[in-house]
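The complex appears here minus one protein chain, its other protein chains still in place.
We just call them A and B in the order they show up, numbering each chain from 1.
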Amino acid sequence: MDNNFKGNERILHHSLPVRLFHWCLVLGFLPAGFTGVILFFRPFGEAGMHLAMQVHIVGAWILMVACTLFFLLCPGRVVAFWREAFHWTKQDIEWMKVGGGYPQKMIFLQEIDVPPMGKINSGQKMMGIMVFFGTLLIILTGAVLYFALPLVPKEIAYYADRIHLIVGLGLFLCICGGHIPLGIYNWPEFCSMFGDGTINAKHAAHHHPLWTQNEIEKIKD
Amino acid sequence: MPKSYQANELTGIIKIDEGKCKGCDTCKSFCPADAIDGAYGANHQIDNARCLQCGQCLVNCPFGAIEDTVDVVDQVIEKLKDSNTTVVATVAPAVRVALGEEFGMEPGKLITEQMYGALKKAGFKIMDVNFAADNTILEEGTELIHKIQKYVLNQPVEGELGPLPQFTSCCPAWVRYMELYHPSLRQHLSSAKSPQGMAGPVAKIYGAEEIWHVQPEQIFCVGVYPCTAKKLEASRPEFTAAADYWKKKGHTATYQDTDVVLTTRDLARLLKKLNIDVRNVEPAEEKDNPLAEYSGAGTIFGATGGVMEAALRTAYFVLTGEELGELRYEPVRGLKEVKTAEVPLKLKENGQEITLKIAVVHGTKNVEPLLAEIEAGNSPYHFIEVMNCPGGCVNGGGQPINPMGTSWTGKFKAILPW
Partner (left out) sequence: MRYSYKEKEVKINRREFLGFAGVIAAVLWTGAYTVTDLIVDRTKYIKMRTAGLYQDDEKQAKRQSHHNQSLLNMYKKMNFQPLSPLAEELFHTHYVDRSVL
């Protein structure tokens, strides 16, 4: 594509399965993470802690089922994500060095030039890698803690708990402190994921030039 | 006193540390008495009125959040220093195959001589509880034989006897379970005390007079057991047989038969405090110590099926006049939760053939179906061994905590806490 779009043209950015999966992450990971923090600090009495645990389990089930289904039913998207997230070039390093221009824009209200990005930018690639392995670890250790506690050796249970805690807390902080604020800040992308999945073509050409140049095609009538 | 305890008994031996508890419910899945309160995710507490003090929750908590609150190590060290006191250690069978673990050895390493050596170096006199275990077999076995004579062979027998089936009574957590949850069946428990119950009187009567030649009041009897419930048992107010015996001879002091109890973990701590390491201590054989003589039957008391096998070896001999042919009695060995067997016997007096029906249970909850049979009046058994801890005393609540293990002897299944 030559990136010369008319002002009102739109591109399908996130298909329905992807948006549904993202909703499941919102409804699964966020309650699980939030109640996870509560379970760690233990601020409440018996009823409160038990409720927190129940919410945590429900969120965890949603997360586990959604991830499993997405992997099995949308392998194409998983592969596409994997390819992008693990394909790093010099431009990605340069982008990371200037923070993608976000600090400058958000704090100093100054726009600077950044290297061209694909569908996901370098920061999102980094987050993607963390989320991929982190979620895998959380689900595996969580399964041990939920299904098999009296059966597994105590040392395994202890380390499962440690890993679950550290990775869970870490991911939750990154999501709440990084992904969510930046996701809202980039309003067109927010509307794309939570709305009908489309994004303005001119905006996409500016923010994701490599994607609009190489990865998209006009739909057949 | 909280409910379900006699005056002066130790209560609250096992306690959950609220700061460390994660509410994971692992302890609940091991508790034989449903004595742990607290919803999944919230802090858990032990309900002392229900708790058997067995310590299974303690050895299975993945976060080490449960503790044994009875710490007499410093008290024992003080007594060891006192030259007017003869401190006697009565050591249980299961201790010698696990003590090494607290010093880096593999589980199951048999270190009897090193254990004796370490105790001697610390200043203890030694009595092996295996001697008392043999003693228990003589008493409990004779009781069983009298019951068989009375109920199975319909012979006249003197003395008060409880009904069949007879339950072993050496496990204090099991005894408390029976007394608390099935008190109407407690006559089925053997009237014989546990080896700990017998070791104290032996040490303070026979030991005082014939072995160590000291006044009974000078003896401080320290039980060394793989078991936290033994701390409760030693504090039972009726366990003053030695003091009662001596009072009849003019003495006046009152004291428990076993004064204090150290678990295997406690003993390891005591030895470390005194800079004694079982790996390089001078071993002691105690060959001239009559109270350290024991038979193979005594030492297997620490494993599930061991008491039964020991009792069979003697009961078989007494009833048939011959020794049990195969001393390794396999049907009672192993981790199956309820093991049963039928032992055919040919009585020596008249050649009559009877079949002794026995059962071996470990993990107290597994005894419930057998108790139901007794209540319904159709129990097929004559003799039932019950050990609270899965695997027997070798896996007791006072043993070294093994990080690569758990006490779960049941089938695999997904344990959903909620």
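To be clear about the criterion, a residue touches a chain if its C-beta (ideal position, glycine included) is under 8 Å from a C-beta of that chain, and two chains touch if they have at least 3 such contacts.
Please read all numbers here as calculations on a predicted model, not as lab measurements.
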{"item": "Partner chains on view for the chain not depicted", "value": "A, B"}
{"item": "Residue among A:Val79, A:Ile93 or A:Ile166 touching the omitted chain", "value": "A:Val79"}
{"item": "Residue among A:Pro17, A:Gly48, A:Gly128 or A:Pro153 that touches the chain left out of view", "value": "A:Pro153"}
{"item": "Per the touch definition above, residue among B:Ser29, B:Thr90, B:Gln114 or B:Asn135 touching the missing chain", "value": "B:Asn135"}
{"item": "Residue numbers in chain B that touch the chain omitted from display", "value": "1, 3-6, 93-94, 96-98, 106-110, 112, 131, 133-139, 141-143, 146, 159, 169, 175-176, 178-181, 183, 186-187, 189, 191-193, 197-198, 201-202, 205-206, 210, 238-239, 241-242, 244-245, 290-291, 293-300, 302-304, 306, 310, 313-314, 317-318, 323, 327-328, 333, 335, 390-392, 394-395, 399, 402, 404-409, 412"}
{"item": "Contact footprint on chain A, counting only the chain that is left out", "value": "1, 9-12, 75-77, 79-80, 119, 140, 144, 148, 151-153, 156, 196, 198, 201, 215-219"}
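Just so we're on the same page, only the chains that are shown with their structure count from here on.
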{"item": "Centre-to-centre distance between chain B and chain A (centres being mean Cα positions), rounded to whole Å", "value": "56"}
{"item": "Contact footprint of chain B on chain A as seen in their complex", "value": "39, 42, 45-50, 52-54, 56-57, 145-155, 157-158, 161"}
{"item": "In the complex with chain A, residue positions of chain B that touch it", "value": "22-26, 29-30, 38-43, 60-63, 401-406, 408, 412, 414-418"}
